[in-house]
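Here the complex is missing one protein chain, while the rest keep their positions.
Each chain gets a letter, A and B, in the order it is written, and its residues are counted from 1.
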Amino acid sequence: MRKIFPAEELARDSRFVRQSNEDRMNDPRGARVGGSTGEKLSKLTPNLPNGPDRARALMHGIFVGEIQALEGAGRTCYDFETTTDVPFAMKLDMARQCWDEARHCEISVALAEHMGTEIGEFAENTLLYQAACNPDPVLRLTGVNRALEGLAIDVFNTMKEFGSIAGDPVLEFCEDWMLADEVTHVKMGSDWLRELTLNDKERLTKALEFQKVVDRLFSFNGFRGEDDENPIQLTRRFRELAGFSDEEIDDIAQMSREAAAETVH
Amino acid sequence: MAEVKRPREPFAPWDRRVLPGLFDVEETARRVGNYKWVETKLFETLGGWIATVPELDVKLRLGTHCYHHAWHAELFDKRLPELREMNPERLAIPPNENLVDFMEAMSEPEAPGLTIEKLVGAYRVLLPHKIAAYTYHRNGTSEVTDMPTIRMLDFVLQDEMNDWREGEMLLKSIIETDEEIERATAHQARLEKLMLAAGGIAGKGSIGNAYIDITEEK
Partner (left out) sequence: MTEIQIEPNSFEMVFFDAEKIANLASEVAQILELGDEQIKLRIDETSSMGRSKVESYEPIILAVDGGAFENTQRPRYLGETRTSETIARLLMRIIDRRSPGFANAPEDDLLDLPLRVAWDTYTAGRLNHLGLSTQKKRRQYQFRNRHGFSDAADEAFTFLWGSPNKLVWADIERISVGCRIALV
């Protein structure tokens, strides 16, 4: 088996349909994320007329995102040599993440079914997995565990609130559990980033720059942010628990505003 | 002096554990080091395969089992310093080059159409060999002096048995044609030959020697 497995070869059964990044970005109506497009963004709540349908589409996006997170964590277990590339303990954390992501796949596919969605009903885009393809383990860890899993914190908290407002006990319960796991994963990323770059400021800077690039991509033209019009709300409290500084969270919020402004103009 | 009804034996009548065991500290450390190497290679491989397998249930099981074997590797890693090996990486090695060949052959299948070969390598060849070696170690080591290893192996064996059963059931549900049976058995035979050359996951004597040595009289 090769080291570094390309996103375009991720194995899926016949129900899944892939949409390339090119197709997604070239959609003249605005790139679509989890049932929303660039137009008329608003916070995802059940009170919106299309709220349940948007949540339903987003849950499918979460499901395929969890598959890709599982695949990414698995590849980090395999792609790097123990001790020479990465510490043994970091690999153990990545294996633990595999188990967590496998459970998240099970949870989100069951939730999708609960919301009336079939596997493969919506197109899959492999943007999330691509963050897990970086050949530098520190950059990969930063892209996956701080940017991607950070996005997961925001998404799960938004969905948990959606479930709470809608009075959907199943959604609220499950999202809260997944949120706990994601905070753990982001904390793993924060801890390992600090540990692996302890005596290498240059590598730390490079990793944080890479994280910014990924975070900007994951802002999806203002899809995620902390203003009222952002469908997915940036979650300060849980990000702090996971090792993000106030300054870092401010940066992500600002980045989202800039991305949204660029889309409008 | 504390008041007791009358003195008691240190070993209760039902406790039949005995002091002697098959392995001294050094041999135990060597075997535990081999186990850690095998568990590490296995969890890495299962993790790598997740992206390559299209069957959703298999993909998710591989993710779950990946962690199980990582946890086993962690347990063995923690046991090594207790066996006077302060640098666990020094003993976390394969017993011989033949086992390296086996691991390479086992982790070789990558294409999405090779799920049968992937599952056969892990669940029909490697896990049964691990279960055999761990059981031999568990039953042969001193039940008093090496109880920490026994406790560890009991936890590990419980996982191994469950994972083997799940893997075997996945295989049984995937194999549907004569041609697929032949693919599975051919791959199993190829890997078994490599494992035979390695002598098991801890090298020759992984599960002891069941034959009687007879010296011919002159």
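Quick note on the criterion: a contact is a pair of C-beta atoms (placed from the backbone, for glycine too) under 8 Å apart; a residue touches a chain by one contact, two chains touch by 3 or more.
For clarity, every value in this text was computed on a predicted model and none was experimentally measured.
Chemist: Among the chains in view, which touch the chain not shown?
Modeler: Displayed chains contacted by the hidden chain, ordered by label: A.
Chemist: Looking at A:Ala7, A:Met115 or A:Leu179, which residue reaches the missing chain?
Modeler: Checking the options A:Ala7, A:Met115 or A:Leu179, the one contacting the hidden chain is A:Met115.
Chemist: Per the definition of touch given earlier, which of A:Glu9, A:Asp23 or A:Asp246 contacts the omitted chain?
Modeler: Here the residue in touch with the unshown chain is A:Asp23.
Chemist: Could you tell which one of A:Ala89, A:Val170 or A:Val213 touches the chain left off the display?
Modeler: A:Val170
Chemist: Please give every residue of subunit A in contact with the chain that is not shown.
Modeler: That gives, for subunit A, the contact residues 17, 19, 23-24, 27-30, 32, 37, 39-40, 46, 49-53, 56-57, 113-117, 120-123, 166-170.
We adopt the following convention: only the chains that are shown with their structure count from here on.
Chemist: Indicate the whole-number Å distance between the mean C-alpha point of subunit A and the mean C-alpha point of subunit B.
Modeler: A distance of 35 Å separates the two centres.
Chemist: In their complex, what parts of subunit A are in touch with subunit B?
Modeler: For subunit A paired with subunit B, touching residues are 1-2, 5, 9-13, 67, 70-71, 73-79, 82-83, 88, 91-92, 94-96, 98-99, 101-103, 105-106, 119, 129.
Chemist: Flag every residue of subunit B that touches subunit A in the complex, lowest number first.
Modeler: 40, 43-56, 59-64, 66-71, 73-74, 77, 89, 107-110, 112
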